[in-house]
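Take this structure first; my questions come after.
A single protein chain has been omitted; all remaining protein chains appear in their positions.
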Amino acid sequence: MTTHPDPAVRETPGTFPAVPTEPRAAAVAPQGSPVDAGRPAAPAPAAEWVAGVDTVPRAAGTPEELQPYAELGLRDDEYDRIRHILGRRPTQAELAMYSIMWSEHCSYKSSKVHLRQFGEKAPPSDRLLAGIGENAGVVRVSDELAVTFKVESHNHPSFVEPYQGAATGVGGIVRDILAMGARPVAVMDPLRFGAADHPDTARVLPGVVAGVGGYGNCLGLPNIGGEVVFDPCYQGNPLVNALCLGVLPVDRLQKKDATGPGNIVVLMGARTGRDGIGGVSVLASATFDEGSEQRRPSVQVGDPFMEKLLIEACLELYDAELVVGIQDLGGAGLTCALTETAASAGTGMRVWLERVPLREPSMEPHEILASESQERMLLVVSPDKLEAVLKTAEKWGVWATAIGEVTAPSPDGQPGRLVVTWHDQLVVDVPPGSLVDDGPVYARPMREPADLILLQADRAETLPRPTDPEALRETVLRMIASPNLADKTWVTEQYDRYVLGNTVLAQPEDSGVIRIDERTGLGVALSVDGNGRYARLDPYNGTKLALAEAYRNVAVTGAKPIAVTNCLNFGSPEDPGVMWQFAEAVRGLADGCLELGIPVTGGNVSFYNQTGAAPIHPTPVVGVLGVLDDVADRVPMGFVPRAGGDHDQLFLLGD
Amino acid sequence: MTARVGVVTFPGSLDDGDAARAVRIAGAEPVRLWHGDAELHGVDAVVLPGGFSYGDYLRCGAIARFAPVMEKIVDASRGGLPVLGICNGFQILCEAHLLPGALTRNQHLHFRNRDQVLRVESVGTAWTNAFQEGQEILIPVKNGEGCYVADTATLDELEGEGRVVARYVGGNPNGSQRDIAAITNPAGNVVGIMPHPEHAVEALTGPSLDGLGFFTSVLKHLVGTPA
Amino acid sequence: MPRVVVDVMLKPEILDPQGQAVANALPRLGVSDVASVRIGRRIEIEFTGEPDLDRAREIADKLLANPVIEDFTVRVVEADETVDAHP
Partner (left out) sequence: MPRVVVDVMLKPEILDPQGQAVANALPRLGVSDVASVRIGRRIEIEFTGEPDLDRAREIADKLLANPVIEDFTVRVVEADETVDAHP
């Protein structure tokens, strides 16, 4: 079991002692982890790390030291801003943190100005319990129950390592849902690949499908739908989007806020390794030998079994009301979890980084802070509940380690500071809000792509039409043979759609339908749709169409659509043509939602999907969720045989 | 008195809730058993559910076999306790040597989930007495390592003693030898089945209600067995 | 007939959930002196003619190992060193 942060090391709120007290051994393996028990995150011998570590005092004393900020993706003015915020140059660890948090992926710096429309144009809704800005949107579906759902991308990792990329994509979105207090109950996977007959598709597709299945099946989450689309524009950049649906009692909604100075910060789940810190490795390039690149894989390997245990442990903690705040560790690892939880509460945090259980003892502070190791959650726990939290973790066989505590805002009303030490060395001292909320925001230049007029001029009406039965037959055969219209069973058979026993509709239906209350029959319907070719021709209407398609797919099951999520897959925001497409797509989705009267509750933006200078088709993927008061009333898409020889009647609605 | 049917949860069990639901729908009382339990809480029968116990990282069922609760189950099964292993549960029963043979990687190397027709070939077991011999039933199959293998002598013995409980019909989903989907021990109280009867107990969520027969069978069996 | 054996292991810094699961199970078997377990693949290749190490290395690189997360070694073993020779 893990020891608590010792009262002896608790300092006055808001101040940092010049000489931190001796850190305690903080990590002891849960029962059943003998491998680790013998080797608790052993600190390296002092001489080894002290020499290499860049501390706050050192940073203050060496203002002229050159830092590889450009290699980390920070612009000159962004780096200057960091120096201005800190009043000195950042330490290595701080630089790593800013580069992560101010990246496009975390800061939404190019998309923010557009995404505002989702809030501004959203119709008022009394169902919305948590909206954009939270880990996932939460909507009330009955007096007692709420659901949360969100779709996210894992495109680039899935191209590098299809199986693990897709698997950890599922793992990541599931933790988002878990962090809201929900039990994850289903997944969906909208996928885009290059040409079906391209040799690289033969590498990427089977790996991605096996990865989505491998992780989701092992977690016990039914897969209730998705998409498989082939187009050469995705050849060098497949899209792997993953959606997760969760259910929670309304009063179990969790917050991420690290409130309550004196509360303990607990890291729970897998140990931390050098996963996914490829980018940050430039920080060490000066101090490491040739082999350093090899030591820093940018690929993360998922452990769905660990995630399953993490889910059960978290749900037990929620039900026993043992946590004050909780946040999943996703792409930006501890950096994001520490800063977001503190920033959203306005508090500070004091972290003893050497307490983080490590897979590789030689890891350095900036690596620990940047690591994207999977299957971890950050908890904020009141001291009197800590024992019970650690017991629960132990029961489920996951690590739980007190790594720090919440500190008070400063007396002048300013938010608190995030203070991180590493074996008594002060390596981070920053205002958490500066990483989370004060990142750069850009109104990027936009221009309609020059070729759009030409594309639009080439109208579908001008295409030759089949004029005789033979030509018609040809056309039908060609369409049937198209991979985009072909049967998707090869994919869907690799996914468990039965587990949990609440799947009312799944493939090949238009929407997935899940029963969420066995007693009342209450259920939800979900569909995800997107059409990159349409969006390429007209991003505004193409996005509206994706929304309309998902909306219809939900409606035809008999469900009432109530909420929207989305994953916006685009090329580089630095390309004005792409930025225009993006802006149009967002405007289209916001307008469409206004017209249909349902809010966007969350989503994800994925930029830089391109091969060289060639972006993918703009591919907004839209998910719509609907409610069915009784899933027994769902309408499946096939004809239902009737007793007594009655026949169904067919009607065509619309024009 | 309602029969009490234990459903074991190992870390990584997934279909435990579904098995408990099926027990309930069949009219018995499900009793949740934890892998670390050192006793069986007086249950009348046990279901080892599907899932990925301990991640199934080494070989499916290899680690679960050493769980404390398994020791009790192995002992009790020798005394006649009805035990049904579904999917991962079947794998655990083979690893624990309560059933012969082994379940290996599907021949096509993929996880496969489909609605599968089975022919019930032995109705003499504690878990299949509610069926007719030769009855065809439809229940979901979903596994990555469901290919049943054993040496020829074992297979011949299983056939000879009528211990092949069910076979795949209309396509073998995983390459199992002799299309074997379910087998039993000589006493007929321990049955392992790869497909999932617990997912065919409600019209709304399953392809049929055929799975229910396994759970009603054990109740019938228990009524016939003096306590 | 000699065979070529290709041993493929996850790179040391990559998470090995399989090895971890086994290591965690050992205490239940009464084993407490194991520090770590790593699990990889062993592939035995039999050639129609002489065992060809270069060819095997090429196959390993292209097909058997995933260089993004795995390392491999290639060597020739005599028939009497193979696993089935020592039941």
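Here the chain labels run A, B and C in written order, and each chain numbers its own residues starting at 1.
Note that in this section a contact is a pair of C-beta atoms (placed from the backbone, for glycine too) under 8 Å apart; a residue touches a chain by one contact, two chains touch by 3 or more.
Quick caveat: nothing in here was measured; it's all calculated off a predicted structure.
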item	value
Residue of B:Val149, B:Val169 or B:Leu204 touching the missing chain in the full complex	B:Val149
Sites on subunit C contacted by the missing partner chain, in the whole complex	7-9, 11-12, 19, 22, 25-26, 29, 31, 33-49, 52, 55, 58-59, 62-64, 71-73, 82-84, 86-87
Contacts of subunit B with the absent chain, listed as residue ranges	58-59, 62-63, 66, 94-95, 100-102, 104-109, 147, 149-151, 175
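By definition in this document, only the chains that are shown with their structure count from here on.
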item	value
Euclidean distance of C-alpha centroids - subunit B vs subunit C, Å	33
Centroid spacing, where centroids are CA-atom means, of subunit A and subunit B in whole angstrom	37
Shared interface positions of subunit C, touching two or more other chains	17, 20-21, 24-25, 28
Interface hub residues of subunit B, defined as touching at least two other chains	54-55, 57
